[in-house]
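Okay, here's the structure, questions in a sec.
Here the complex is missing a single protein chain, while all its other protein chains stay put.
Order of writing sets the labels: A and B. Residues in every chain begin at 1.
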Amino acid sequence: MGVKKYISEGQGLPNWDNPISHAVVVNNMCFVSGQLSLDCDGKYIEGSLLEEARQAFLNFFAALKNGGFNPDDIVTMDMAMLDISKLPEINQLYIELFPSYKRPARTIYQVDALPFGGKIKISGIAVQNVD
Amino acid sequence: MGVKKYISEGQGLPNWDNPISHAVVVNNMCFVSGQLSLDCDGKYIEGSLLEEARQAFLNFFAALKNGGFNPDDIVTMDMAMLDISKLPEINQLYIELFPSYKRPARTIYQVDALPFGGKIKISGIAVQNVD
Partner (left out) sequence: MGVKKYISEGQGLPNWDNPISHAVVVNNMCFVSGQLSLDCDGKYIEGSLLEEARQAFLNFFAALKNGGFNPDDIVTMDMAMLDISKLPEINQLYIELFPSYKRPARTIYQVDALPFGGKIKISGIAVQNVD
């Protein structure tokens, strides 16, 4: 299945100083770093929880795409947010983003602080079927 | 190894409104969502840390079983709890649940809040050997 692929930059991905990859691809799996509401210059875009979540998902999906994966391949996500009482807003977004028969697993953490003062951060794993 | 399997309901699994799967199965791996002390109707069962942990494990194991996996297949677990000073209680439960020669890896996080006011939440990954 070939060598590992380290996605450190690419179309739609925030340019960042972090010495980490946006995503690493190996053996039909794609491991995606925590994604925040950042624009392509790596600048934090402050917004409502939902706005920030949408931008974080855009970046997450861009990381997948640059690795040759798509949202359908997501199997699990970890989500860190400042206030889990606002989970219903995120669930609405999930209903929009994922068809009901293809919903990833998920674990949510309430945290005190995120980089840049952000409201939500998402990371996760995508896997493609091996035939 | 066939297509992905999204476990959103099944025997012993809490009925929940979350637009996520209890577990996703792909290529001999099973990714399990964060499981709390919920009954089959998705109602939170308040109890001591140990009682809540037992119920969360029941739900975790039910998610595995519905995906064709069993506790032996667990390779790693993430555990979020309100008070890590109570870890010895959880360790006792681990000794009961897992034989000493088949213990999963684990990472524990102390968090301020969990859904429903729960005391502990567990998620994880199970993998079956490929011969």
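Before moving on, here are some points about what is shown:
Criterion: a residue touches a chain if its C-beta (ideal position, glycine included) is under 8 Å from a C-beta of that chain, and two chains touch if they have at least 3 such contacts.
Only a predicted model underlies this, so the values are computations on that prediction, with no experimental measurement involved.
Screening A:L50, A:L87 or A:V111 for touch with the missing chain picks out A:V111. Although one chain is not drawn, the whole complex shows that of A:A23, A:I90, A:A105 or A:I120 it is A:A23 that touches it.
The hidden chain makes contact, of the residues B:E9, B:E46 or B:D112, with B:D112. Think of the hidden chain as still there; on chain A it touches residues 1-4, 6, 8, 17-24, 26-27, 29, 31-34, 78, 80, 109, 111-115, 121, 123, 125.
Where chain B meets the chain that is not shown, the touching residues are 28, 75-76, 78, 84, 87, 91, 94-95, 98, 100-112, 125, 127, 129-131.
Here, only the chains that are shown with their structure count from here on.
Rounded to a whole number, the gap between the C-alpha centres of chain A and chain B is 22 angstrom.
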